[in-house]
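Excluded from the complex is one protein chain; the other protein chains are retained at their positions.
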Amino acid sequence: MGEPTTGTIVVFSVLAAMVIGGGLGVVLLRNVFHALVAMVVCFLGVSGVYFSLQADFLAVMQVLIYIGAVAVVIAFAVMLTRRGKMSDSNRFVDNSVQLVLGTSVAGGLGVVLLGLICETTWQIADKLPATDLTRFLGEAMMTKLPIPFEIAAVLLLVALVGAVMIALEEVQKS
Amino acid sequence: MMDLSCYLGLSTLLFIVGLFGALTKRSAVVVLMCIELMLNAVNINLVAFSRFLDPGQLLGHLFVIFTIAVAAAEVAVGIALVIVLNRYRDTINLDDFTWLKG
Amino acid sequence: MSFPVVSATVFAPLIGALVVMCVPASRKEVIRWIAAVATGISLAFAIYLVFAYDLGVGGVQFAEKIDWFPAFGIKYFMGADGISVTLLLLTAIVGFTGVFASWGIQNRVKEYYITFLSLTFACAGVFAAFDLFLLFVFFELAVLPKYVLISVWGSTKKEYAAMKLALYLTLGGAITLLGIFCLYFVAGINTMDLLELARHQFTHNQQVWLFALLTLGFAVQVPIVPLHSWLPDAHTGAPTAGSMILAGVVMKLGAYGIIRVAIWLFPEGAFAWAPVVAILAVVCVVYAAFVAMGQKDLKYMIANSSISHMGYSVLGIAALTTAGLAGALFQFFAHGIMAALNFAIAGMTYDRTHTRIIAAMGGLAKVMPVIAIAFAIGCLASVGLPGTASFWAEFSVFVGSFPIFPTLAVLAISGIVFTAYYMLRAIQRVFFEPLKHKEFANLPDARWYDWVVVSVIIFFIIAMGVYPSLLMDLISSGLSPILAGLPEPTAGGWLAFLGGVQ
Amino acid sequence: MRIETELLAWAVLFLPLASFLVISLVTWPYKKVSGLVTVTGIGISAVLSIWILSRIIADPTPVSSTWHWLTVGSVKIDFGCLIDPLSASMMMAVCVVSFLIQVYSTAYMEHDEGYSRFFAFMALFTFSMLGIVLANNFLMIYIFWELVGLCSYLLIGFWFFKPAAAAAAKKAFVVTRFGDFGFLLGILLLFHFVGGFGYGEIAHAIESGYIPPVWLTIATVLVFCGAIGKSAQFPLHVWLPDAMEGPTPVSALIHAATMVAAGVYMVARTYDLFHSSDQAMLVVAYIGGITAFLAASMAVAQSRMKRIVAYSTCSHLAYMMMALGLGGYTAGVFHLLTHCFFKALLFLSAGAVMTLYFHEENIWRMGGLYRYMKVTAIVMILGGLSNAGLFPFAGFFSKDEILVAAKESGHIGFYWLGVLVALFTAFYTFRLIFVVFFGPRSEWSPVSHGHGHDDHHHEELPDIGNPRPSQTWKMQPVDPAVRAESDRHLRKEPWAMIIPLSILATAAVVAGFVGWPGLEHGFSSFIFFEHPHHVAGFDIPTVVISHIVLIVGIGAAWAIYGKRKTAADPLSEMLGPIYRLFERKYYFDEIYLWFIRRFIDGGAAVLAWFEENVFTGVFANGIGGLMMEMGRVLRLFQNGLVQRYALIFFLGVLVLVIILIYSVPGEVPGAIAAIGGVK
Partner (left out) sequence: MGVGLLLPEIIACIGGLLILTERLFSKGEPQRKDAAWFGAGVLIIAGVAALRLLGVNETAFQGSYRVDDLAVFFKLVAVAAGAITLLFAPDLLAQRGVKSGDFAALVLFAATGMMLLPSALDFITLYISLELISVSFYVLIGMQRGEVRPAEAGLKYLLLSGLASAVLLYGMSLIYGLTGSTYLTAIRQAFSAGEWPLLAGVGSLMILAGLGLKIYLVPFHMWAPDVYEGAPAPTVAFLASGSSAAALAAVLRLFGESLAGLNGVWLPVLLVLAVVTIALGNIVALPQTNMKRLLAYSSIAHAGYILLAIVARSSAGTAAVMYYCFLYAITTVAAFGVISAFAETSGGEIRSFAGLARRSPFLAFVMLITLASLAGVPPMAGFMAKFTVFAAAVQSGYTIIAGIALLLSVISIYYYFMVIKAMYVDEPAEATPITCGWGTQAALIIGLGGIILLGLIPWPLLRLAQEAANFARF
């Protein structure tokens, strides 16, 4: 698949900026709401990446689920558990050892992985994916992976019911 | 279009950022968010791979669908637990949850 | 298959234990009698075996084979050769007398007898098993009852002592197990049947290392210095019957393992290591004798003397001569009953005077003559006096080992003087001399159950002292296959310089 | 029909055992019966033994019989008896003397609560000794040897509630055990070369030279160690005086017929062995000589009746050893036999004196007792003369033969040593007699405690040792009136004592005649080694010398003690430190005790400490504690901080990845393969 055009480069760098920037925002912003917003930005970036990979369906799902569900739930959680002044609601751990080691471990792992990825040669199969991706995925899902599909359903059920079991009745009680 | 390693690099960076946050942030909610970031990174990986390496089957795409679902589920339960803990302890800072140790 | 006599001998105590389980704990007398009957049956069977064993035929008799664990070629293979018969008799005697020795126990009688009986069962099983795995299972089976027995009904430092015993014995067991694995896979004939394994030819190197491994494992149980630290505490901490069976039977398990497994399967290995074993044995004899001399506590003294006496056995084993091994095995029996007697007496005196400090007693012979006489006999037996079983044991150990390790043998023999010294000193301080404390003046003498213990054991001590060939012939016939594999013994291997009698 | 001799021998051997069993299992509650059992049992043995002896005299060819007892591998162990002139006559002596002692004991032990126990042990003792006498192989002799040790332990410690007695018993056993250690080694060594225990086999092996000479000597000396222990020879003689803590009959039995005699008998029995090695013979001779002198000199300064006699025994046994060592086989054995009688006599009469005299043992509390106990005095004087070796008493013949043997052996030094010892013998024997029976009553003589003899063992009389002028005033003299009162309680000797005493006295007087020099078919032609050793007649110079010595000795004793006024021992003034040396037994006990305390007990203490602190402290507890500490430390990582856990998780991942990168991928890296071990 030939050399990337400048357009794609620009698009990719923008998306990359969104993703990484959003990610860093989650970690670095002092206000948890800002962090939340940063996360949303990041998710958007990711879905953009999916688009750029011709994974439209996934991109849409990304937006729907992550931004529509996950982010909202987390937002609720932040609301419910908020206390103190928001401006300082997203701090690092006090323990400096943890901080240093955590940073270095993460960094180390990053260096190693990046290094290895760069020096690895991939057998690129240059052929395009099916045109109507959604259909293709649906068929594949039904033929290849009916079991995970069902399990996923059960899993979501468990999660819902479980969340209720854990939290909700407490609310009634108190 | 961009070649594969760019996407991989991007996802790795995101993964690391998420990991960094997960290891160093205080609030349980934020740690959950970071885990989500890591999962997203993985998803980028998978999608990129399936796009570049097996456009025929696109197993990566399928995989991603499930990871997204699971991620949502995990967040739901996690948030529930956080809320409960917050109710008992009046805090969501992970370094306060040390009743169980030794 | 005809009536399984051997299994009956072994399992009688276990069945007794199961019956006891069904009896309400309040019926103490009933429980005691059940235990007595169970062990009595076992004793009866053991005596039957002694006379029913056909010396003319020899080999393993009354064999019972059932497939148990075919994946590893493991069988339930019980049987009796001369050695097993002898040691089964020993176990039965100690078990039977042990029941009576603990007649006075009032605290949690039910659990007590369940534990004691299962311990007896396990020990007996080791001697009757001819499948390596089965043997090991019985071996390990004994650990838990020992632990419970000591930690519940024991006396000084009981929990410490019990834990120490458990850890040491399990350590030994672990090493042994590793050895068993190695020999099993090295042999690669997919069987744990000792007879078949004995037929398999191991290479020299294999023999050397496997012997070392197995012997190391068993040595903990013997115990051979420096692996002995568990024993004095355990024997002292244990209740009377516990000490009896520990010193009488459990100490023999390890040495039996050395003979039955290590030497039988790896004669060349045994030959290569013999000098080392012999040196350790002599260290046991002399070192433990001196430690015993230095003890203030009666039971500690007896315990250390037991180590010293097992040293003789090990020396006989190391000699790898007929006389040496036969002496060693006879010593198992002789020391077994003798130590049982001594511990029983120590227990009786402790029950009455509530002290075990030698210096605190004194002049008890006037108060409790029967016990005094019994103890005197026990001590004289451990001094190796002719007319007691121990004499023959020690004598044939000496005869067997003297030509092989002259210098070591001389050192070991010097032990008889030290033993006499501290044993007689113990009698003198505990039973002779004027009565030390007035409150001891009207302590009761032996009760009827004490009489049972004392008379049964003394009977066997004297009987085997006067008519040793009854067991000696059994032992010799049991030894013949083991000795068949041994190379011709010569003076001291690389230790020949220790004395050039040759 | 004719009963086989060996059958009789077995009967002789087992009758005492039988009576032991009967008493200990059945009749122990009934004192009189028990006594009777032993007396009859040993009595019959005595009769049978005399019968056997008569047969052997008629036909001296050795008789032997053997049961197979035990087989251990290649080792065959037999239980057999050998009846030849030596064993027959020794058996006779043992049985008769033992019998007389039993009879005597019925009176002596009358009031003791351990009566039955006493007779049971005595019977066992006799049995063991007979076993030694009859044994036909080394193992058997060793077995009975040990049993004798056991019996001596039981009997010396008979009054176990007396600390002294308990200690003495232990001492006797352990010290003799020390000798037995050597004995056993010797036996094992012989077995190693010969492959058997029988005397015959060993003798044969020696002839055909299977045994390298040096090892033969070593073995012989080791065997002799046994004799040293049992016969209380230097340097293992220390147990002997303490052994006097037992009842007097026991002392008599031990010293006359059984235990200490066993050593000498064993040497005589296995003479082929000793004779085959000159060095060994020399060792025997020297040990004998040294002991003879030491014991005699110690006897001079003792103040306790039985100890004096005991040392005399010791020196006489040494005499015999010396004789045997110098090749005087017949002489040694002869002296052994005669000694049986007169020494038993001395002991029993001493015992009589003590038991009649309120169980007082210290000769310095006696004096002038002749008029109270004439019979005892007379027999004791007879015994003393025999002991000192006056013609024609039994002691004379045997002693002279020994001197002659010494002379003939060419070691003239031993000859003069023997003479010197004879001088001492005469002196201390009559010192004893004069002090006890003649002269004034000591003002510290004990007073009767009524007839309450039962509890007499419990109270320890103050031991005034040898009162010296320095000490005399410290004593509390007994008021003459009180003494006169108590003297009325002095009993006459009961018949049970008189009869044995008189029989022994006769024996002590006449027994020597069988050995009259030049007598055809006399003793020398009856018991001999290899070839009969005939003496033409008396060796006049020896006779003269020995009698001069005798008279000098007795005279000196009379001069010093006959006319004494005080209860102090004048000799202590005359000899001073030397006397002290004799009295304290050359400080042997002190030295040995120091050695034991320092090295044996000290070593024991050290090792016990080592055991407790190193094996238990370091090995067991140390390792356990280490594990526990490691646990406590590692536990700190589990601090409850979930992010710490996550950190460790990813640290693990990172480390693994890095290791992977730096280790050679592909096959299992070498290091790990090494851990994997070998197939």
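Which chain is which? They are A, B, C and D, in the order written, and residues in each are numbered from 1.
The definition used in the following text is that a contact is a pair of C-beta atoms (placed from the backbone, for glycine too) under 8 Å apart; a residue touches a chain by one contact, two chains touch by 3 or more.
Predicted, not measured: the structure shown is a model, and the values here were computed from it.
*Asks:* Given the contact rule set out at the top, which of the displayed chains would the hidden chain touch in the full complex?
*Replies:* Every shown chain touched by the left-out chain: A, B, C, D.
*Asks:* For the chain left off this view, which of C:9, C:97, C:151 or C:396 is in contact with it?
*Replies:* Counting the whole complex, the residue in contact with the absent chain is C:151.
*Asks:* Write the list of subunit D residues that the hidden chain touches.
*Replies:* Touching the chain left out of view, subunit D contributes residues 624, 627-628, 630-632, 634-635, 637-638, 640, 642, 644-646, 648-653, 656-657, 659-661, 663, 665-669, 672, 675-679.
*Asks:* Considering the whole complex, not just the chains shown, which residues of subunit B touch the missing one?
*Replies:* Here the touching residues of subunit B are 8, 15, 18-19, 22, 28, 31-32, 35, 38-39, 41-42, 45-46, 48-50, 53-54, 57, 59-60, 62-63, 66-67, 70, 73-74, 77-78, 80-82, 84-85, 88-89, 94, 97, 99-102.
*Asks:* Can you list where subunit C touches the absent chain?
*Replies:* Listed in rising order, the touching residues are 68-72, 111, 136-137, 140-141, 143-144, 147-148, 151-152, 159, 162-163, 166-167, 170-171, 174-175, 177-178, 181-182, 184-185.
By definition in this document, only the chains that are shown with their structure count from here on.
*Asks:* Averaging over Cα atoms per chain, report the distance between subunit B and subunit C in Å.
*Replies:* Centres of subunit B and subunit C (C-alpha means) sit 65 Å apart.
*Asks:* Where the centres are mean C-alpha positions, what is the separation of subunit B from subunit D, in Å?
*Replies:* 96
*Asks:* Could you work out how far the Cα centre of subunit A sits from that of subunit D, in whole Å?
*Replies:* Inter-chain centre distance comes to 102 Å.
*Asks:* What residues in subunit D touch two or more of the other chains?
*Replies:* Expected reply: 641, 643, 647, 650.
*Asks:* Could you list which residues of subunit C touch at least two other chains?
*Replies:* There are none in subunit C.
*Asks:* Name, in rising order, each residue of subunit A that touches subunit D in their complex.
*Replies:* Against subunit D, subunit A makes touches at 93, 95, 98, 101-102, 105-106, 108-109, 112, 116.
*Asks:* Going by the contact rule set out above, which residues of subunit A touch subunit B in the complex?
*Replies:* By the definition above, subunit A touches subunit B via 1, 4, 8-9, 12, 16, 19-20, 23-24, 26-27, 32, 35-36, 39, 42-43, 46, 49-50, 52-55, 57-58, 61-62, 65-66, 69-70, 73-74, 76-78, 80-81, 83, 89-95, 98-99, 101-103, 105-107, 109-110, 113-114, 117-118, 122-125, 127-130, 133, 136-137, 140-141, 144-145, 148, 152, 155-156, 158-160, 162-164, 166-167, 170, 174.
*Asks:* Which part of subunit D faces subunit C closely enough to touch in the complex?
*Replies:* Listed in rising order, the residues of subunit D that touch subunit C are 69-75, 139, 142-144, 146-147, 150, 153, 157, 160-163, 165-167, 169-170, 173-174, 177-178, 180-181, 184-185, 188-189, 191-192, 215, 600-601, 603-609, 611, 615-616, 619-620, 624.
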